[in-house]
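The complex appears here minus one protein chain, its other protein chains still in place.
Labels run A, B and C following the written order; every chain starts at residue 1.
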Amino acid sequence: MDKKTIVTGVIGADVHAVGNKILAYALEQAGFKVVNLGVMVSQEEFIEAAIETKADAILVSSLYGHGEIDCNGLREKCDEAGLKGIPLLAGGNLVVGKQDFDQVSKRFKEMGFTKVYPPGTQPETTIDELYQMLGIKQQ
Amino acid sequence: MDKKTIVTGVIGADVHAVGNKILAYALEQAGFKVVNLGVMVSQEEFIEAAIETKADAILVSSLYGHGEIDCNGLREKCDEAGLKGIPLLAGGNLVVGKQDFDQVSKRFKEMGFTKVYPPGTQPETTIDELYQMLGIKQQ
Amino acid sequence: MEIKNKKLTDHQFFAERKEILEHWPTGKGVDFAESVEYQKSIPQEKRFGTKLAKAKEENITLIQPRAGVALYQEHIKLLQYLENEGEADLLPTTVDSYTRLNRYTEAQTGIDKSKESGRSMLNGFPIVNYGVEICRTVTSALKSPVQVRHGTPDARLLTEISIAGGFTSYEGGGISYNIPYSKNHSLEKTISHWQYADRLIGMYEEAGVSINREPFGPLTGTLVPPSISNSVAVIEAILAATQGVKDITVGYGQCGNLIQDVAAIRSLNILTREYLDKFGFNDVRITTVFHQWMGGFPQDESKSFGVISWGAAAAVLAKATKVIVKTPHEAMGVPTKEANAAGLRATKQLTSMLKDQSFTDIPAVIAEANIIMQEMKCILDKVEELGKGDYAIGTIAAFQAGIIDIPFAPSRYNAGKVMPARDNTGAVRFLEVANLPFTPDLLKFHREKLEERARYEKRPVSFQMVIDDVYAIGKGFLVGRPNRVNS
Partner (left out) sequence: MEIKNKKLTDHQFFAERKEILEHWPTGKGVDFAESVEYQKSIPQEKRFGTKLAKAKEENITLIQPRAGVALYQEHIKLLQYLENEGEADLLPTTVDSYTRLNRYTEAQTGIDKSKESGRSMLNGFPIVNYGVEICRTVTSALKSPVQVRHGTPDARLLTEISIAGGFTSYEGGGISYNIPYSKNHSLEKTISHWQYADRLIGMYEEAGVSINREPFGPLTGTLVPPSISNSVAVIEAILAATQGVKDITVGYGQCGNLIQDVAAIRSLNILTREYLDKFGFNDVRITTVFHQWMGGFPQDESKSFGVISWGAAAAVLAKATKVIVKTPHEAMGVPTKEANAAGLRATKQLTSMLKDQSFTDIPAVIAEANIIMQEMKCILDKVEELGKGDYAIGTIAAFQAGIIDIPFAPSRYNAGKVMPARDNTGAVRFLEVANLPFTPDLLKFHREKLEERARYEKRPVSFQMVIDDVYAIGKGFLVGRPNRVNS
């Protein structure tokens, strides 16, 4: 089976690099083709990379708290750019402060995100979710 | 002015000796005549000592949590023994667990205690309160 | 009353036993042979001694809370919560104060009032009133080993019911559960009572069931110099071993100066082994327990977390086999299960995070441990001398003579002349050595340490230091400085 391609990156003015590096490594180990854009990635860069690499999903990280502002409009831009329906996943510390995660998840889903993950989501969870979402059978 | 006499002790099956020793020392330093009964003092012992020494107040400590059971009826016994109106003060960790102190205070006042003190009451506070209650002018 | 440090004969034991089991109706429920079988049916991973031995081998520190409430269903829920949400490795059943004083009628009132009011009116779990079956219901409902923790001068019936009830570890001792916990019990009596308890456990041992025994290390919990509590621990270990106990955990209550705390565990380990071996108890297994600060706590919960964590760190750096955990409610009252679990989790973070670090062999620790061991030997050898080789007789004489003297103890059998105070680095020293049989060198050592503090604080060495030290941790300090110095 062909490898599924995942675009990863940390959106906005966010420079939290550790999780991004480790997540990219873990995804590669788990058999994905990873296009890691690193930190401080704009919405446009996510979209360009996804188009260019025919990505199967976009994993948006946001740690620093401005995720809500930074992620707003990404789904619409994807739609316009011809990426209708592409899975958009968001994770990290998406909002400022310790907030009720259900609320946060709801707000991000309203913004068009397919799935939203709370702080501290382990790479194993992320990988399992991607396997499921992209219909990959785990060896 | 004559020294005021205070009976102190830890009521019931309670063996917490540290606060009792230190409180007695502090009261003496502050100019009181202290009749310290130590730990594991019964209601009867408090009353006998108060009568014998013509005490001006009884300071009941209870630390170990059974204070509510142990203190019940002390006021009535005082009344019967001819100690009507003698100031009865209670302090320490009077009940089991961290409870709302206003509630605790209310319950002890209903049992006839004149004043009730929360955990961690400092000796300075105790002394000031006694000065006031017994109408002593502080030098 | 004449007691000796000799194994009780079967005759003595069973004569006493008959009477003991009559003390309260639940005593009838105890059947030794059946209980041995019951104990044997308990799986190894639920046995206290086994888990301790494994931890010792792996050089890790297990965590254990204190906990006990009046109603047994609530007690089970509490302990389940502590092992699941609190990640406790070992569980306790803390016994209420009425039971500790054999006031079973009042304990019953406590149970009844608790049922009525819906909140626990007892400060612990009344084991005797409940009896063997309910204890088994409790101990079998849990994944982890469970120990009885109490403070009972005469614990004979309690011991019978506890071990028959499936507990696999048992705290206490004739000194450590008398002097800090009682006013009027003579040492003759309590040592004798604890010979009974130890002999019972020795009999279980002989029947193939090993029960862990733990002398209560911290004593009054308040500025007890390590050499005093360590000496008591060694004596109680000898007394227990004499009755056939084979698995002993000796304990120490944190004083707060890291070097001294690590040294205390080091010296406790070394000398307990040395003295047990000396009497031929080479087959007794020794482990250690470190108690997080046992004196007055800060009122504030966050500050309490600081104290708790420091205790956790010291326990691990000392490589204690287990640590007894305080809670952020300590200054206020018996903790809620949530507060209890919170103290445990803070502790667990550090017992696991620091498990690969050790301070037991650094030069400063070795030096401090040597001081503690010299002091312990002064005390222990004098006890031996007074008892003409008999540690039971010697101990009683030693307390009379103030050779052992526990600060702040309520017992009238304790001289109460020794006065501890912290030195300039927070280590607990002697302000007043009173009758402790220390060498001139040791006296000089302590005097100089306190004079150093006095110079720093620009005040004379005096009782005011002791008072200030008693309040210090509650107020956020270790050394109780005069206000002008601390602010």
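Simple rule for what comes next: a residue touches a chain if its C-beta (ideal position, glycine included) is under 8 Å from a C-beta of that chain, and two chains touch if they have at least 3 such contacts.
Since the model is a prediction, treat every value here as computed from it, not as a measurement.
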Handout entry: Touching partners, among the displayed chains, of the absent chain
Key = A, C
Fill in the blank from the handout: Of the candidates C:Gly118, C:Pro363 or C:Pro440, the residue in contact with the absent chain is C:Pro363
Handout entry: Among C:Gly68, C:Pro145 or C:Gly426, residue touching the chain not depicted
Key = C:Gly426
Handout entry: Interface with the unshown chain - residue positions in chain C
Key = 256-259, 298, 300-310, 312-313, 317, 341-350, 352-354, 356-357, 362-364, 424-426, 473, 476-479, 486
Fill in the blank from the handout: It is residues of chain A that touch the chain not shown, namely 12-15, 17-19, 21-22, 25-26, 38-40, 64-66, 68-69, 93, 95-99, 119-120
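Just so we're on the same page, only the chains that are shown with their structure count from here on.
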Exercise for the section: Examine which chains touch each other and state the graph shape they make (line, ring, star, complete, other). Expected result: other
Fill in the blank from the handout: Cα centre of chain B to Cα centre of chain C, whole Å, reads 30
Completion exercise
When centres are defined as mean Cα positions, the distance from chain A to chain B in whole Å is 65
